[in-house]
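Shown below is the structure under consideration.
Not every chain of the complex is shown here; the ones you see sit where they belong.
Each chain gets a letter, A and B, in the order it is written, and its residues are counted from 1.
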């Protein structure tokens, strides 16, 4: 599963699905820092601050308003939209369709993160309606995937859902599966402390949103976002004294991440 | 006031009110890590992220939604419910009775943290209605206790309120008083930096909620939660450079807390 960086002769290719490598992930990260894309993040109350800081550490510029008469204005000036269903209060629920409509009008990529749909029938129904509006990327953990897709949370399930829905599926876990239904990328980066801190998955999806804003290849952008996040987590996890010092160190690591660290640490298969 | 761990011959007893000791607190902590209880925390906007991370560091699994058509589903699948009245917005206010009803149906323990009832007559009235619904534990500081109980915030006041209401009263301060009206436990752990960081009391009550989920003895569970929190704060306070580095180190310390540290540091009387 280890991939010690791009093989000779591949680093100079134009990005193309099926060609995921440390070079691609680094190129996306460089673009984030240069272009500073705006990400409008409609996300849950627990994750807002950490998500904003993860986006800033990645090079992006966050905005987070959810009120009905402003959300379209903020979305239209953004470069990508994140729709996260955690702690789905009434005002955010009303904002989401307005933001998606604005994203569609402006031809922006938008991502769906159906947090805890396995815990609430009402939220599951909302997530199913949103999935029908064709997000560019669906990011879910195993429990959320199974509830939403009514399929096993495995490679075949992810590929089938991606084909059926025409979107990228990112099924995250010890190994992340990223697939558009034709090509699949498997990423085994990350650190055990990620599961000990709230909003890590939410923030990872936000970083993926930023990556989508700087690449036309949504599969490579999604894989890059998850790889960058997982590698920064490994760097931080080696220094952290526990789940409290881990998030600040993760932000530091993401901010400082370079091509050498990505090449040395990327563990992927495709 | 210092208690250098459990005396000989007591460490192997079954937990029973009146038998609080470092051994009991450690046993509760071990259960948290093994059973990973779910805590549904209806808490204030300022405290959400830190509370979720404190619960995770203690071994528990947080959820935090407040919307009316989801809160009962989340409560029913939890093992304990926290009701915190800080920044009590309209949606949360509507959610609380629904969550309490779900907790009653599912026979879950629930806790009341009447934040700042001394500052708002409206909130005080809500807190009095909620107290009448018989939480398992009421946690308050002196100002909140006096406003809610209309009694002095002292040992006698706490015991009288516990008897009158049939709940555990945890009156927190330099020395925490934990009483069911018959037995009382006094815990003198903690660190001065706890008062310099927002949401520390809110997070402590959340940790108590997690402890209630793994013990049938609510008095010992409450005392254990406060002791664990106070001892972790002492460990963190010795390393912290101030109120900013203290919370991450507190999470690290709670995650790493072991029987030796609890035995060496517990300061309690009963």
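In this text, a residue touches a chain if its C-beta (ideal position, glycine included) is under 8 Å from a C-beta of that chain, and two chains touch if they have at least 3 such contacts.
These numbers come from a predicted model, not from an experiment.
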Full complex stoichiometry in copies [only 2 chains shown in place]: 3
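Quick note on the criterion: only the chains that are shown with their structure count from here on.
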Intercentroid distance (Cα basis), chain B paired with chain A, Å: 35
Residues of chain A touching chain B in the complex: 44-47, 49-50, 86-90, 93, 116, 119-123, 196-199, 240-245, 247-248
Complex interface listing, chain B residues touching chain A: 45, 48-49, 52-53, 56-57, 62-67, 69-70, 73-74, 77, 91, 247-253, 255-256
